[in-house]
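The complex is shown incomplete by one protein chain, all other protein chains being positioned as in the whole.
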Amino acid sequence: MDLVVSLALQILYGMANLALISLGLAIVFGMMRVINLAHGEFLMLGGYTVVVATNNGVNIWIAMLVLAPLVVGVIGVVVERLLIRWLYGRMIDTLLATWGLSLLCIGLVTSLFGASTATTISPPLGVITIGAYTSSGYEMFLIVVTALLLLAGYAALKLTPLGLVARGTMQNAEMSSALGVSTPRIYMITFGLGAAVTGLAGGLLAPITGVLPTIGAVYIAKAFITVISGGMAILTGTASASVLLGGVNGIVAFLTGPTIGEVALLVAAIVLLRLMPRGITGTFFRKGL
Amino acid sequence: MKLNRRHFIATASAAALASPAIIGRALAADGIKFVSILDQSNGLDIYGKPMVDTTRMAVDEINAAGGLLGRPIDLKVYDPQSSIQLYTQFATQAAAGDRADVVHAGITSASREAIRPTFSRFQVLYFYNVLYEGGVCDINNFCTGSTPAQTVEKLVPYTMNKWGKKVYIIAADYNYGQITAQWVQKYVRDNGGDPVATEFFPLDVTNFGPTIKKIQQARPDMVMSALVGGAHVSFYRQYAAAGMNASIPIASTTFGVGNEHKLISAEEGNGMICAYSYFEEIDNAANKAFVKRFRDRLGADAPALNELAARAYEGAYIWAEAVKQAGTAERMAVIEALRSGVHYDGPSGRVQIEPRTNHANQNVYLAELKDQSFQILETYENQPPTDTLLVCDLVKDPSQSTFKFENGLKAAGIDI
Amino acid sequence: MRLPRDLRGTLVIAALGSGFMLVAPEVLAFFTIITLSQVIGLAILALSLALVWGFGGILCFGQTAFFGLGAYAYAVAATNIGGSTGAIPIAILVAAAFAAVLGYFIFYGRVSDVYLAIITLTVALILYSLTRRTSGPEYKIGNALLGGFNGTTAPPLNIPGDPQAVLFPEHTFYVAMIALIAAYVFCSWLVRTHFGRVCIAIRENETRAELLAYDIRLYKLGIFMIGAALAGLGGVFFSVGVSRVTPDVFSLSQAAVAIIWVIVGGRGTLIGPVLATFALHYLTASLGTQSILNTNLVLGIVLIIFVLLVPKGVVPTLADLVELRRQRRIARLRERWLRARRPHTGR
Partner (left out) sequence: MKQAETVLEARNLSMHFGGVRAVDGVDFTLSENELRCLIGPNGAGKSTFFKCLTGQLRPTAGEVLIRDVNVTGREPHEIGALGVGIKTQVPNVFEGLTTEENIWISARRWHRPARARTLTAETVERLRLGDVRSDPVGQLAHGQRQWVELGMVVAAEPWLVLLDEPAAGMTHEETVRTAELIQEINSTATLIVVEHDMQFIRMISRKVTLFHEGGILMEDTMEAISADARARQIYLGHRA
């Protein structure tokens, strides 16, 4: 029984982890149809922000929850202004440019901080004991944060003017531009927002996975697959795909081993895309956000 | 018009492809050519960067002292960017293009096995200065790093005596991890223990949650880790975050050689036990001087020193000793000299080539991690590579060039 | 882009390529020739993607799946057979057969654009994970040890029928170069056939092609399989050049650079991506020989500048420039001619 509860929490964390690393990418993809190959590096930059800040005496919570999203969000806006905005409607060129950006980020961070960084931050919040099993309190915290982030996203989409535009764009990009919505500004805000959410995720994961200049490569493929499996709806898509893929991955990894767990995740994604070529939200939850 | 343009492109690309050769020849005019191929970017750089730093330091020191046989050493450093394909390309370039006198190269066993045949084919002396799973039997290849019989064989009984006999093994999923896990299983059984489970992790795994649950379920007395690379560092963090480091201690065959102990916090790492042929904390004059020279050279940016970094330095010096003794940098003469018992007294103590295996007899230290530095608990002097000695005798048959453990230990006739 | 017409340009390029093949071993350093064999393998991969994506309109992000399968199939077959002669067709067939299954799944499931890209990429990543899983000694196909992360040995080419007569590096270079030229001429010919033109038409407008009673699924499957077979051939030469196959052939970065070669060289041309492969590979390799600038930093900047300033790719951009100059010259000539004919009025 202890094992079941403890394992369930572990799998829930796996799902939250997927959602967390994918959400920023989903925002950018869902609203702008832009595939950001530098997404993994945005996560990495979030992590570095936290490391540099805490090493300079900033409180870890402020570093993770305020500085990481702020810094990466600003980087996102700058990148959008300097690079992405020249490439709207050229999805493949965006792919190439963001791949270049990803290499650039890795190179820059390596030049600045070296190949490996002394990260002395450890996950706060101690240990939760369930019978004979223990879990990381910080992992539980991440589950809660992910849930809150999704709720906040829901509220933002439902209640704010930007959310209204976003909903329109998700349903039909041409329509909203025909309605005279100033898309360039919206795009800039969206990209910045996506980057900020990604920065937050990177910051939050830094204590538990550590940061290296090349850590982005670990995340990018998974985030990609989650977003595409989820479909166009940002929140329901990310959430449903994370639950499904995270669940498959967690259970199989526990029963067999980590590699088969990874393979199971990928196979699940392929089967899913065969059955639902437009992703989960292309078939179910069509009215979802 | 069209014809001209295409012709231009073809000539331009031909010229472009040719130019590294031209540059290479110009640089390598009269010095002794020493090529280093080590990953300085992408994933494996946590190992490669300090190794390149110490290699440069060794060559600079030798040159500052008047070079070798009155000639300077020309050092060329290639960065294969953690790509096997670039490894083979640079190996070919070093051998056929630069006509190197010696190449010090490779970090993972994968890269070593990819380039070793190239150096045999082109008859270029090859040094591999990294701790590994043992089993290379190649007249042309000198493996100066420690092997499991030198380190793991000490580490397993020590930690089992201290913590208990049930051992949970986790290892990186490639041949270093696979074969090292078999060595661990063997040594655990030899010492009357029980290897309860063995699990392998691809190098890009960062979520160890399910495994930590399995460890909790299996309740071993200790965990033996042979994890590799930057991503795997997260195991130690997540293990500590789940409160596990307080209840089930970890020993490792790899932790620290990528300076992992500087990447995680003191609390996360405290209590881990490892055995290598070098620790920065070794207390002798030679090492203290070495560490000081290294710090002075690189200033505040200097990384911590570990077996890989120290052995890259010592490897260069052993080769230099052999060249001096042979009186030439010519390959066969240097091989002869190396195999005649050349030794170098460096920061790790005496390192001496063992002629039956082309491996090194070396000192081994066992240490416990405390507040991000290793406290040396035991010292084992002049340890021979008994694992490779089981399968390799280059004195009897010098024509060999194989990796004996390619198919695992059982296939090599070793009972696990 | 218009339908390609005669093969004159192709033959000129093929002749230049043959010239390069004959001259290269005389001019270039020995190790460059050895390295070129593997780059040629990559160039054939780029060519296959240029065909499938540039002409078939199928954005196969995971083209490396076939490339890698070809490489592994060659290594395994050559190790077991004990010679390269039979192993090369096996490699090509394995890649094409896998593409047949995957393509059936994709095209008959009506998966398109970004989803197709992601599915093919996911397949490549699955192969990446799976091949990396095969580290243990139990993963053996016949005599060939798969070797997981370390990869497996790819035997060298030999003279057909005589496994002992292993080719010298120069000869391997000749064979690879001939294969590249042949593959290039084949692709050029293919896009001029009825089949090729229908594939281009499908790229331009799927609905119209369907309404003209072409079964687009079949055509897409066809060009997808041909592309896969070529990629498999590329895998053979790459593995022979490296003398080893590792799971890295399936990696995300390998998949991305293949796309980059095609974008840089220019979509809708065949020679562009091939030249881009040589150029970018040279750049990557020469960055690895210096240690002043971080390799990734430089590559990243180059790519970004490229996408902003030369978005169409090098070859189409150069072709446009030539065309522009030609038109200007014609306009100038016409103007001069008109002026000459004009009666001298006024002055």
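Just so it is clear, A, B and C label the chains in written order, and each chain counts residues from 1 on its own.
Following the convention adopted for this analysis, a contact is a pair of C-beta atoms (placed from the backbone, for glycine too) under 8 Å apart; a residue touches a chain by one contact, two chains touch by 3 or more.
Fair warning: this is a prediction, and the values are worked out from it, not measured in the lab.
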Request  = Write out, one label after another, the shown chains that touch the chain missing from the document.
outcome  = C
Query = Among C:Ala201, C:Ala276 or C:Ala319, which one is in touch with the chain left out?
reply = C:Ala201
Query = Any idea which of C:Ile216, C:Ala229, C:Val242 or C:Ala276 touches the chain not displayed?
reply = C:Ile216
Remark   = Where subunit C meets the left-out chain, the residues are 1-3, 194, 197-198, 200-201, 204-205, 207-216
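We take it that only the chains that are shown with their structure count from here on.
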Query = Touch graph across the chains, line, ring, star, complete or other?
reply = complete
Ask   = Measuring between mean CA coordinates, which chain is farthest from subunit A?
value = B
Inquiry  = Roughly how far is subunit A from subunit C, centre to centre by C-alpha average, rounded to an integer in Å?
reply    = 33
Ask   = Do you know which subunit C residues sit against two or more other chains?
value = 129, 132-133, 294-296
Key: Residue list for subunit A, restricted to those that touch at least two other chains   = 106-107, 110, 217, 259, 262
Request  = Going by the contact rule at the top, pick out the subunit B residues touching subunit A in the complex.
outcome  = 40-43, 45-46, 48-49, 173, 199-202, 204-214, 216-217, 230-231, 233-234, 237-238, 240-244, 247, 258-259, 262-268, 301, 303
Note = In their shared complex, subunit C is touched by residues of subunit B numbered 1-3, 5-7, 9-10, 13-14, 16-21, 40-42, 52, 76-81, 83-86, 88-90, 92-93, 95-97, 108-110, 113-114, 117-118, 173-175, 177-178, 200, 202-203, 406-408, 410-411
Touching residues (chain side subunit C, partner subunit A) in the complex = 59, 105, 109-112, 114-115, 118-119, 121-123, 125-126, 129-130, 132-133, 252-253, 256, 259-260, 263, 294-304, 306-308, 311
